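Note that this complex is displayed minus one protein chain, with the remaining chains in position.
Entry: chain A
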Amino acid sequence: MKEIQQRHHKLLILYATQTGNALDASERLAREAERRACPINLLSLHQYDPNLLPQEEAVVFVVSTTGQGDTPDSMKVFWRFLLQRSLSQHWLKGVHYTVFGLGDSGYQKYNFVAKKLDKRLKDLGGTTILERGLGDDQHPSGYEGTLDPWMSSLWRILNTIKPEFLPNGPDVSIQDTVLIDQPKVQITYHNIESHFSTASDTGSVRSMHPGKSSSDRSGHPDCFLKMVKNLPLTRANCGKDVRHFEFELESHAIKYDTGDVLEILPGQDSAEVDAFIRRCDLDPDAFISISPRGTDDCNGHGSRIPIQLKTFVELTMDVASASPRRYFFEVMSFFATAEHEKERLQYFSSPEGRDDLYQYNQKERRTVLEVLEDFPSVQMPLEWLIQLVPMLKTRAFSISSSQSVHPNQVHLTVSVVSWTTPYKRKKKGFCSSWLATLDPCNAVGIPAWFHKGSLPTPSPSLPLILVGPGTGCAPFRGFIEERALQSKTISTAPIMFFFGCWNEDGDFLYKDLWLNHSQNNGVLSEANGGGFYVAFSRDQPEKVYVQHKMKEHSGRVWNLLADGAAVYIAGSSTKMPTDVTSAFEEIVSKENEVSKEDAVRWIRALERCGKYHIEAWS
């Protein structure tokens, strides 16, 4: 018989974030709770022991759903725990909970994670505080559109069922002349003699930023890369700019497999960093150390080592790419001296101005620098800047080389992104355009991390069906290169590869490579049981995509599936994986003369036993 130990009299907020949105939403929730004198505990799901759940009094879950309907990485272990059959329907008896989900109704699997979590918690005996809230990216002001009214209901209801949580009632009065919140960090300035030790290496500098979390790659890089090749793969002016990058590994200890992911920390433009420092009235040559607010100087969290301010900004504060959050505008309003700016900022931070803020900021992809320039009277102290300027993030790419073929090197296939904003301003992808400007002759060391992605390295005797239009071909270049090398010494299973692009003479990436391997009994040759097929979507009036090519060769595809082939799908589109999966289902259904439902179940089973992999990025 379970004994109920003393319950924790705190509102527990558990979040699972993938890109930082759920983290922002839960930090906002925490702030609103603290303003109402409600004690809280804010944790990422990966930091929380699920065994403690039955002891909680009230829990709020803030969870994102990724593009393919999956849980964020930080939630995987927790979710698996919750799904155990052995948990009884009374396990969460007495625990009050609610769920807020962040998702995008443009996807079929809209907010699946929040929906499933909500149901599971109820099935385990939990009591709902209020109905789940579902934030939607498609809403005019994003997830905040749902969060605001949902939070009001939360405080109201919490006040009736658990009034001890809200000693001052559910409302809070905003005194707009006094900022009730405090920054989370404190800064110490140091007078540095030239021989004092200071931190300047990437790993140490980044670990001092308060925004680092244990699941983020902000520790020491696995290695530093030197670019040795920067080649366009597309014809000039074809409408796309895709590059082939080759890097030298400066360390011999690095081992990676095909299908792995490379994460790099992009460099920021020196002029932008300088402009930001000037705008914020900071001294680039000052030496600072950062510690959590309220700790005294003897706290040895490694934050005692002083860093040069300019280095800190360069390596950790994203000044010219990421957009600040709503809270940034709220804090700005307190530091604006011009009346019209203060008013406007307060408007943006209010529920009434939320939609307009979304238009001006998030949809336009306003950078921190742009926002500060638009509100010239605002002077924010460094403590707040460090807390609120988004942390410079690493960017991940699928590795497109095989280390057996290119020892000591790693290759990437990158599309240099550019677009026009709703206000008609031209913008470029931060990391991709930075990489494109790098010159192998003046190679700088790029901090890099290696890790597994969702594409496990196939063994040579496993037949493969690969579908990778556009830059989706990147990991498959590694697979195919590696198998070609292996086929020289051992017998290997065939590969069928479906590629897609716009025009044969425009963006047919790695054309010669694929054609080479599909001739002379190569690994992609039909003679060997494989195949290479391309869909050129714009070479004719009607659109032809990879799924059309797959269905054209339905018989060959089924043959390979029946032989035990594994399926890998990769690419940068929201719809492509769904369309391709439908094509597989149609093929299975047609070739075996069974119903669509049976085919769907067959493909799902393939997925469950680890032979159906999708890596989709946006």
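By definition in this document, a residue touches a chain if its C-beta (ideal position, glycine included) is under 8 Å from a C-beta of that chain, and two chains touch if they have at least 3 such contacts; residues count from 1.
One rule holds for everything that comes next: contacts and distances are computed from a predicted model.
The chain not displayed here is annotated in its UniProt record as "Anamorsin homolog", chosen from "COMM domain-containing protein 6", "AP complex subunit sigma", "WD repeat-containing protein 34" or "Anamorsin homolog". For the chain missing from the display, the contacting residue among A:D73, A:E248 or A:E364 is A:E364, taking the whole complex into account. Of the listed positions A:T19, A:N168, A:S377 or A:T437, the one in contact with the omitted chain in the full complex is A:S377.
Within the full complex, the residue among A:L147, A:A493 or A:V534 touching the omitted chain is A:A493. Residue-wise, the contact with the chain that is not shown comes from A:R538, picked out of A:K184, A:R538 or A:K551.
Mapped onto chain A, the interface with the missing chain covers residues 80, 83-86, 105-108, 110, 112, 115-116, 119-120, 123, 138, 239, 272, 275, 279, 340, 344, 356, 359-360, 364, 369-371, 373-377, 419-421, 423-426, 456, 458-463, 470, 490-491, 493-494, 527-529, 537-538, 543, 555, 558-559, 562-564, 566, 572-575, 591-594, 598, 601-602, 605-606, 608-611, 618.
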